[in-house]
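Notes follow once the structure below has been shown.
All protein chains but one are shown in place.
After this line comes chain A, so read on.
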Amino acid sequence: MSSRKKVMLKNKNSDYKLKVIILGDSGVGKTSLMNQYVNKKFSASYKATIGADFLTKEVLVDDRLVTMQIWDTAGQERFQSLGVAFYRGADCCVLVYDVNNQKSFETLESWRDEFLVQASPRDADSFPFVVIGNKIDVDDGKRQVPQKRAMTFCQANGNLPYFETSAKEAINVEQAFEVIARNALAQEEAEEYTGDFGSSTIVDIGVGSEREGCAC
């Protein structure tokens, strides 16, 4: 499982490359959260995609330089159509709901189950999840999920770290991702390296195009 990451380490400045995936119903603010964290930007217009598979950010965790790849669902969650490849090799899974949308909270558990089935981490019980309740900037009268209820859910599911954020107002986003990075790194270190390619090496398919002249 970690073989993919082992490969990505080559020729990079950072010590670790971490894959973080963000799950949750469409419209809860997954893309906005990553955009706020990485680009310090918020756009009010809804865009299902960011035109890229992931955003990257280099961060220091206890003096270690890590590169976080934060993967976007690219809208494939809208009809529950994320393929198994998306989940592969994740070091941390962020579960996001909208505090003003009861249904988005209720589906958190099925997103978590879906992750465990598809990613099938070696140790499901210790795999790091982080729960985020987003859109706390919306006025109090519209809030449908009380903080207490969310915290009870997190406790019942193995004391999952919980943050209430506003991607729009940049509230708590930095703090949440700090914990995400830390837990992802711990997970990456705990995973044994299984990658063993024998004498074969990963092919960098991006190179070789110059040599293509010799092909037919």
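Definition applied: contacts are C-beta pairs under 8 Å (C-beta built on N, C-alpha and C of every residue); 3 or more make two chains touch, one makes a residue touch a chain; residues count from 1.
Here is the rule we use: contacts and distances are computed from a predicted model.
Enquirer: Determine which name in "RING-type domain-containing protein", "Rab GDP dissociation inhibitor", "GPI-anchor transamidase" or "Ribosomal RNA-processing protein 42" the UniProt entry assigns to the undisplayed chain of the complex.
Expert: "Rab GDP dissociation inhibitor"
Enquirer: Residue by residue, what part of chain A touches the chain that was omitted?
Expert: Given the touch definition above, chain A has residues 1, 3-4, 7, 26-27, 38-39, 41, 46, 48-55, 72, 74-76, 78-81, 83-86, 88, 103, 120, 122, 196-203, 205-206, 208-209, 211-212, 214-216 touching the missing chain.
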